[in-house]
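Sharing a structure below in structure tokens format, with a few things to ask.
Of the protein chains in this complex, all but one are displayed in their positions.
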Amino acid sequence: MMAEYSAFSLLANALKGNRDWKPAWRKPDPKASYDVIIIGGGGHGLATAYYLAKEHGITNVAVLEKGWLGSGNVGRNTTAVRSNYLLPANTRFYEHSMKLWENLSHELNYNVMFSQRGCLNLAHTPAQFDDYARRGNAMRHLGVDAELMTPAQIKRLIPALDISDSARFPVVGGLMQRRAGTARHDAVAWGYARGADRRGVDIIENCEVTGFLRDGDRITGVSTSRGDIRAKKVAVAVAGSTGRVMQLAGIDTMPIESHVLQAFVTESLKPFIDTVVTFGMGHFYMSQSDKGGLIYGGDIDGYNSYAQRGNLPVVDEVMSEMLALFPGLARVRMLRSWGGVCDMSMDGSPIITAGPLPGMYLNCGWCYGGFKATPASGWCFAWTIAKDQPHDLNAPFTLDRFHRGLVIDDKGQGANPRLH
Amino acid sequence: MVERQSPLEPEFHVGSHGNFEHGVEILLTETRPGSIVQVAAWPGEEKKLISAIRTVAGLALPDGAGGGVSDGVKSVFGFAPGKFTVADEAEGLAAAFARVVTPAIGTVTDLSHGRTAIRIAGPKAEWVLAKFFAIDFALPAFPIGAGRSTTHHDIFVQIQRTGADQFDIYVFRSFARSFWKALCHASEEVGYEVQ
Amino acid sequence: MLITCPYCGPRDVIEFTYQGDGNRERPDPASQNFEAWNAYVYDRLNPAGDHNEIWQHSGGCRAHLKVVRNTLTHEISSVVFTRGDHGRGDHGSAARGKAEDKS
Partner (left out) sequence: MSPRRTDTGGRIDRLKTIRFTFDGAPYTGHAGDTLASALLAKGVTLYGRSFKYHRPRGLLTAGVEEPNALVTVLKGEVREPNIPATMVEIHDGLVAISQNRFPSLAWDINAVNQLGGKVLSAGFYYKTFMGPVFGPLKGTRFWMFCEHFIRRAAGLGSAGSAKDPARYERMNAFCDVLVVGSGPAGLMAAKAAADQGARVMLADLEPRFGGSANWSDETIDGAPAADWARRIVAQLEGRDNVRLLPRTTVWGYYDNNTLAALERVSDHKEQPGKGEPRHRYWAIRAKSVVLATGAFERPLVFPGNDRPGVMLAHAAERYANEFGVLPGERIALFTNNDSAYRAAVALKKAGAAVVAIADVRPELSPEMRKLAAEAEAEIFAGHAVVATEGGKALSGLKLQRFDMTNGALIGDARSIHADCLLMSGGWSPTIHLASQAGAKAEWNAARQAFLPPKPTQQWIGAGAFTGSFSTTEAIAEGRAAGLAAAGGQSTPAVLPVVEAVPGDPDPAPVFEIRAKGKSFVDFQHDVTAEDVRLAHREGFVSVEHLKRYTTLGMATDQGKSSNVPGLAIMAEALGKPIPEVGTTRFRPPFAPVSIGSLAAERFGDLKPERLTPMHDWHLANGATMYSAGLWYRPMIYGHAGETVEQAYVREAKATRESAGIVDVSTLGKIAVQGPDAAAFLDRVYTNMFSTLAVGKARYGLMLREDGLAFDDGTTWRLGEQDFLMTTTTANAGKVMQHLEYFLDVIWPELKVHVTSVTDEWAGAAIGGPKARQILAACVTGTAVDNATLPFMGIVRGEIAGVPVMICRLSFSGEMAFEVYSGAGHGTHVWEALVEAGKPFGLVTYGLEALGTMRIEKGHVTGAEIDGRTTARDLHLDWMLSKKKPFIGSAMMDREGLIASDRLELVGLISLDNKPLNGGAHIVEEVDEANPHGSIGHITACCYSPALGKHIALALVKGGKARQGTRAHVSDPLRNRFGPIEIVSNHFFDPDGSRMHG
């Protein structure tokens, strides 16, 4: 039995020179077959494995990761967690996630550093303020916390924010979700991996899926760089790589485009901002990590890409918006930038469903909001895989909703993934 | 005749500004042409349109995308496939084109009020423009007479080089004042004069 | 990233607007084939590799371009007008050579 993590075990191990710590998860070789194979060792895949084992007792499970565990978007995001959506299907789902987040460190015995420091959406015109009020009220009517803030209250919360009337887009107010916040992204992957591993799940890194094994239409397993592996059920949770993996199954077109999203971090600073803040007249969001770096991002680059590398126009745009809110940061320096590949769906909402082929289960369409969904995504996907039907929470997130006109379009942008 | 109001008026300050003690290296002015007209040909009708331009404006367009010419009074340049901007100190150019450019050739759109023409000249004109636009202003890449369509963030412009050190910028009227202020600001470093 | 517009020459990506998958075929306007309409509106090829795309040179000549671009490397192997030989002749793309970008 692996040692529980605690202050006591930390001290006890330190006294022994930290020599007795064991690997956080095993590195097993793949077996010939499993009950469930999950393609994708990111946050969602690992959470799915964890909840399959924990909630449904299905432990003969393998998670296949083509690179190192957590190498996709779970380790490339800006770590915000919130459930401040407009449309009920989204709000309910993300609120379920929020509730799981609130107990996640205990549940996993791994400190994912979930910090409920709040998320504030700034409004810059009365019309936008009304829009946020609509959203906040929608949340309140589903039992989710939300409140409006005045510029004076906002200034007290974020002293460095420019709320002057002379700003090009003055702050007229904001929508605050206090229970929102941030978490340590890598820890989420590692915590779920450790939790799943302890329940018997095989986590297999450096194992790339190269094809699907089929019996007629039915999916019966996968070919991988480490050999064929059979399974009763094959679940796909590969986010930005959805197009690639589905192509291996012979499905060429999907309501998904893969786009690159850049994120940025500054050099480490003493505490500067104690909440997550978003700009209403563009696309900018920022928080501060516990290490002190300001972590921020903006819009996607806006073209299909698998390159995990962006271009300059978005860099310039994000920094311009950042300084419009925080003119004191002009001399602070951007330390690092990186890119993640986002699975942009046609309505900005995800897909968690059985199918589209028999024996296959699909989890994708996270756009750039997948991190905060991690617990609920895994929880609902595990349910769907275990019971062969969706939970109420993910029932709206079907693949056929687009064709049926049942889109869940929080931004109202239509079938234009670049704009979601 | 009622004079047209310039969108730049409150921000148009004649005189020398910025770092001019070390010499003025930029001249800025609004050229206020009487006519700015867009003429556009249907595919395959470009030659006829070009000859219509010769007929109406007396300007012979050189070959090639973005090619153009100016005689100091009238100017023309291509800014998109089959599309040209023609400017004239005098008013009435749109009506003149409307008589010559038949529906079979293409269309004529009067933009005399809708675009503001700003001229930037001087030894640092390329330097200042490079602060705004991601196009190559060097003479071999952007010859005299030629035109370019480009943008600076939200501001769309057409630029014609009307001299070795001189560019005419056609900007949407509603953006003109903001752009003018930015242009003045960017010229401070090298010293500029508004004429 | 630079895209070589057949009319304007190489320009920074900031001047362009992405209009997505260029492989889609719009059904005949009067068509009642809803599968085809749905596929056209919602389903996209999303290849890891060369992709046929539509871009608009919205910050330049505003022409729409068919672009072949590699989604893994961002390398562009071909750019042509969506309208085909639009504007050939004196003020088409002749002066800038063929509408191709091998950079």
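Order of writing sets the chain letters: A, B and C. Residues in each chain are counted from 1.
One rule holds for everything that comes next: a residue touches a chain if its C-beta (ideal position, glycine included) is under 8 Å from a C-beta of that chain, and two chains touch if they have at least 3 such contacts.
The structure presented is a predicted model; accordingly, all values stated were derived computationally and were not measured.
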item: Left-out chain, listing which of the shown chains it touches; value: A, B, C
item: Among A:Thr125, A:Gln153 or A:Ser223, the residue in touch with the chain that has been omitted; value: A:Thr125
item: Touch residues of chain A, complete complex, unshown partner; value: 5-7, 9-11, 14-15, 17-19, 21-25, 27, 67-71, 75, 102-103, 105-106, 109-111, 113-117, 124-127, 129-138, 140-143, 146-148, 159-160, 162, 168-169, 181, 184, 186-187, 190-191, 205, 266-272, 281-282, 288, 290-292, 307, 309, 311-312, 315-316, 319-324, 326-338, 401, 403-407, 409, 411-415
item: Chain C residues touching the omitted chain (full complex); value: 1-2, 10, 12-13, 17, 19, 26-27, 29-32, 34, 37-38, 40-42, 54, 56, 58, 62-64, 73-74, 76, 81-84, 86, 103
item: Chain B residues that touch the omitted chain in the full complex; value: 1-2, 4-7, 9-10, 18-19, 38, 40, 42, 103, 106-107, 109-115, 130-136, 138, 141, 153-155, 172-175, 177-179, 182, 185-190
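Rule of thumb we're sticking to: only the chains that are shown with their structure count from here on.
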item: Distance from chain C to chain B - Cα centre to Cα centre, in angstrom; value: 28
item: Distance from the mean Cα position of chain B to that of chain A, given in whole angstrom; value: 48
item: Centroid distance [mean C-alpha coordinates] between chain C and chain A, Å; value: 32
item: Shared interface positions of chain C, touching two or more other chains; value: 12, 14
item: Touching residues on chain A, where the partner in the complex is chain C; value: 241-244, 247, 252-258, 302-307, 309, 311-313, 346, 402-403, 415-418
item: Residues of chain C touching chain A in the complex; value: 1, 12-14, 17-18, 20-21, 34, 38-39, 41-48, 51, 53, 55, 69, 71-74
item: Chain C residues touching chain B - in the complex, by the definition given at the top; value: 6-9, 11-12, 14-15, 59-63, 81, 83, 85-96
